[in-house]
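Here it is, the structure in full.
As you look at this complex, bear in mind that one protein chain is not there, while each of the others sits in place.
As written, the chain order gives the labels A, B and C, with residue 1 at the start of each chain.
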Amino acid sequence: MAEQRAQPIAVDRGFWTVTLVLAVLAVASIVFWILFPISKYLPEAIITARQVDTMFRFMAASGSALYVFIVGYLIYFSIAFRAKATDPPDAIGVQIHDNPKLEFWWTLLPAIFVLLLSVISVRIWYEILLEPENGLVIQAIGHQFYFSFRYPNVNGEITDEMHLPLGEPVTLNLTSADVIHGFWVPAMRLKNDTVPGLVTTIRFTPQLAGRYEIICTQFCGVLHSQMHKQVLVIEDRASFDKWYQGWQQRNAHVSNALPAAPGQAISLQGGDAAAGKTLFAQKCTACHKLAPFDQRLVGPGLQGVLHDPAHPNLVNGKPATPENVAGILQNGFTGSLGTMPNASANGLSSQDIANLVAFLNTLKL
Amino acid sequence: MAVASLAPDAGEVDQLYIETRELRLQGFLFFLISDCVLFSSFIFAYLYMRNSGQGWPPPGVQRLDVAFAAWNSVVLFGSGATMHYALENFKYGHFMRYMWFLLATIVLGVMFLGGQAYEYNHLIFGEHVTWAGSGIFGASFFTLTGMHGFHVFIGVCYLTVLVLQSAAGVYTRGKYFGITAGTLYWHFVDVIWVVLFSIFYLL
Amino acid sequence: MNAAIIERLGAVIAGIVVAVVAFYALYKDWNSTGVENQVFKLMLLLLGIGAILALLAGLNVVGFAPPVKS
Partner (left out) sequence: MSVAAVHSGGIADHIHPEPQGFIRRYVFSLDHKIIGIQYLVTGFVFFMLSGLLAETIRTQLLNPNGGFVSPETYNEVYSIHGSAMVWLVVIPLLTGGFGNLVFPVQIGARDVAFPWLNMLSFWIFPVSGLMLFSSFLMGAPTAGWMEYPPVSLQGQAGTSMWAAAIFLVGVSSTMTGLNFLVTILKMRAPGMTFTRMPLFVWGQFATAPLLMIATTALAAALAALFINREFGVPFYDPTKGGSPVMWQHMFWFYSHPAVYIMILPAFGIISEVLPTFARKSIFGYKMIAFSSAAIALLGFMVWAHHMFTSGLAPFLQLPFMILTYIIGVPTGIKIFSWTATLWGGKIHYSTAMLFAIGFVALFTLGGITGIFLAAIPFDLHVHGTYFIVGHIHYVLVGGSMMGIFAGMYYWFPKMSGRLLNETLGKWHFWLFFIGFNGTFIPMHWLGMLGMPREVATYDPQFTFWNRFETFASYLMTFAILIFFVNIIWSIRYGKKAGANPWGARTLEWQVPSPPHYYNFKHVPTVYGLPYDFSQPLPYKGLEEELTDSPPAVAAGAH
């Protein structure tokens, strides 16, 4: 190609004019994000929600200022340096390979910004983490496809909405009975997954009364999109207490034992066969008949399961002993017939398992 | 006849072979790296599960007895040493010694596989530890050692092919990348076993 | 004399042999060049370490030995 080095282009007045315009636009966008009334669209229901919004304002303001400059220059250069009809067809641009000074600054400034951003986000994150630990301790449990709640001194799980008193710190322990769910309250800007076999904790203090959505954000099965619940933050302490005591009375006779976790040691001592019989009618008869082995519903008939010479082994191949039956009740089993849910899915505590095994042991062929 | 083929090439530098060998060597090393990542992922999975939750070994599983595994490991490590000397002897033109070392490697490899089969037999039927039925212990132990055993099996097949090819005179003193690759692979399989032996039996 | 002791004895004796051979080979190869030889050296080193581990396991220094049955 011919030697046709074009003259270097000076940073001219057009450039500075455009820079000025972009600077004005960038400032305008920063002001926009500072003034934008986020809480008008989504209430800030807890104290730290405001911090998250501040974080967002900061990032949105700096991000849009940066974006204004990049896209602004992109458009300006695209127009100013387009090949014109008057240019010869083989005209070339100014061959600038690099500019160490410029490159140094546009590496250093983002690096400094990253440092600043790190400091800000760590600070705000610690404010979220360091919410007070004392206060109301609630456990939220994800199920397919609803959330339920355990309150101190209330037996069993509350499957209605979650109520919280205004201004009192809350420690929310999240776990799941089946698959991973996401526990998200948009108005609180808080979320954590409910993971089976794991307890994760979030803490917050409600600062605004109202009714807010709890939404599942982690795909959990076919009805995931309908997995909603509500949380009601109540300003009036008396009406919260009323609701709380109402549940205490309503659930007074519900068993409060936690389901047996996998791996937890289970004592079969003191199994109550009579209680096991009641429990069997509640929990097992959907899939199992009290009839000989070959009378199936979903699973086999369980009459004489521990005393059947024709079937000395259980479905998992282990000998039919009380301990192994308890193992299946505790851990469940998946085989060709389908899935026998485990204790946490069936809501069986270790005492329940002992009772059931005692009951099954009484059944003779 | 096979010995005759070990005579050096007729003085000429075969540029094409040199460059092709370079490519293959590089490619083979990269293959080993990605295979190593495969093992590392499962090892990570094992260590992660081991450290999350219920303590180790999980309820209902005995710790593994090291006695037989130590012997079996030494068998495999010994095969690494014989393979090393197989390659060395080939490089210096001692064809028959090379063949004997190669055969010894294969025998040791097969012995290791037999030992693994014995170990599996003992675990599954003696102690009722199975792949699917013994929780995360069975899952990680049988998956990792099974994967390794499969690699050893492939290696034994490869070395057998090497024996046949060498007998047919495929490799010469100037061109023996197949043997180098076999040695690399076999060493790799050995070294993976060092790690697996340590994390399953010693840790 | 039960099987476990024979296995351990085998592991110790063979472990010594393999470790010595591996480190001797490493020593002989120390100055070799080329990518594959660097890899070989690394592998021989690990091999020697593995043999020593197996040897220590045979000596009951590391690893687990169940209480002798019967």
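One rule holds for everything that comes next: contacts are C-beta pairs under 8 Å (C-beta built on N, C-alpha and C of every residue); 3 or more make two chains touch, one makes a residue touch a chain.
It should be emphasised that the depicted structure is a prediction, and the values quoted were computed from it without experimental measurement.
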{"item": "Visible chains that the absent chain touches, using the contact criterion stated earlier", "value": "A, B"}
{"item": "Sole contact to the chain not displayed, among A:L42, A:L136 or A:A273", "value": "A:L42"}
{"item": "Contact partner of the left-out chain, one of A:G135, A:P186, A:G210 or A:P292", "value": "A:P186"}
{"item": "Per the touch definition above, residue among A:L102, A:A252, A:L297 or A:L365 touching the missing chain", "value": "A:L102"}
{"item": "Hidden partner interface residues of chain B, rising order", "value": "12-20, 22-23, 26-27, 30-31, 33-35, 37-38, 40-42, 44-45, 48-49, 52-54, 58, 131-132, 135-136, 138-140, 142-143"}
{"item": "Where the missing chain touches chain A, by residue", "value": "1, 3-6, 8-9, 41-42, 51-52, 55-56, 59-60, 63, 66-67, 70-71, 73-74, 77-78, 81-83, 87, 90-99, 102-103, 106-107, 110-111, 114, 117-118, 121-122, 124-125, 128-129, 178-180, 182, 184, 186, 189-193, 195-198, 200, 213, 215-226, 262-263, 331-332, 334, 342, 344-345"}
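The rule is simple: only the chains that are shown with their structure count from here on.
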{"item": "Computed distance of Cα centres, chain C from chain B, in Å", "value": "15"}
{"item": "Contacts with 2+ other chains: residues of chain A", "value": "none"}
{"item": "Interface hub residues of chain B, defined as touching at least two other chains", "value": "none"}
{"item": "Of chain C, residues touching chain B in the complex", "value": "3-4, 7-8, 10-11, 14-15, 17-18, 21-22, 25, 35-36, 39-40, 43-44, 46-47, 49-51, 53-55, 57-58, 62-66"}
{"item": "Chain C partner contacts - residues on chain B that touch it in the complex", "value": "25-26, 29, 62-71, 73-75, 77-78, 80-81, 84-85, 88, 180, 183-184, 187-188, 190-191, 193-194, 197-198, 201-202"}
